[in-house]
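The other protein chains are all here in position, but one chain of the complex has been omitted.
Per-chain residue numbering starts at 1, and chain names A and B are given in the order in which the chains are listed.
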Amino acid sequence: MSERITAKTITDNEFFYGHKACAGCGGSLAVRMALKVLGERALTVIPAGCMSAVGFNFPHLCFSNNAIISTFA
Amino acid sequence: MIKPSLKSYIKPQKLSEYPIGTVYEAGHLVTKNAGWRTVRPVMDMDKCSGCFQCYMYCPDGVIFKEGKSVSVDYDFCKGCGICAKICKLNVISMEAEKR
Partner (left out) sequence: MSKAFLSGNEAFAEGVRLAKPHVISAYPITPQTIVVERLSEMVEDKSLKSEFIHVESEHSALSCAMGASAIGARAFTATSSQGLLYMAECLQYASGGRFPIVMMNANRSTALPWNIYGDQRDSISQLDCGWIQVYVEDAQESLDMAIQSFFIAEHEKVSTPVMVNLDGFVLTHTYEAVEIPSQEQADKFLPPFKTGNRMDFDNPKNMAFSAGPDSNMEFKLQQHKAMLDSKSVIELADKSFAEIFGRSYGGLIDTYKTDDAEYILITLGSITGLVREVVDELRAEGRKVGLVKLRYLRPFPDKELAEAVKNAKAVGTLEKDISFGYEGTVYTNVNSALIKNGIAIPSYNFIAGLGGRDISKKDIIHMFEHIEKGGEYVNFIGLGVNADE
């Protein structure tokens, strides 16, 4: 990456949106930011936990890139 | 802009309309989060300097850049108030949601 990504230059794409996490959830902010940096060709694997429970309930699916929930253990 | 969007979803009436094996199109939203709010962020755009910190800190990503200033997608804002807390110029105030 040749130029620093700042608040002004970061992509407008939202990859984690419309999820049912608690209002103000720090974890969902982390996922949102990480995916903005990784971009649309990222394949997301979500471990069993909050992020999979809030964003992946058929038919309400909140990831706009390829994503899969992994096995538990 | 790539973003999961609200789709008009009708519950499948036939078994063949269900997806095979838990695979479905990405970014398919069917309900809004607007009903979660008790307060909503209101922006006084004259004071805004375009630093975009509220945009960065929103956990739901509902603040969108509009040129030099921002706008809020009230369909999905949960009213957590982080944007109001982070803004150094007091552009955003949390006002009670009118029912």
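By our rule, a contact is a pair of C-beta atoms (placed from the backbone, for glycine too) under 8 Å apart; a residue touches a chain by one contact, two chains touch by 3 or more.
In this text, all values refer to a predicted model and were calculated from it rather than measured experimentally.
Contacts of the undrawn chain with the visible chains, over the full complex, involve A, B. By the touch rule set out above, chain B reaches the unshown chain at residues 11-12, 15, 18, 20-28. Panel shows chain A; residues 40-41, 43, 45, 52-53, 56-59, 61, 63-73 of it touch the chain omitted from the view.
By definition in this document, only the chains that are shown with their structure count from here on.
Of all residues in chain B, those touching chain A in their complex are 1-4, 6, 9, 22, 24-31, 33, 36, 50-53, 55-62, 64-65, 76, 78-82.
Residue ranges on chain A touching chain B, taken from their complex, read 7-8, 10, 12-21, 23-26, 28-29, 32-33, 40, 58-67.
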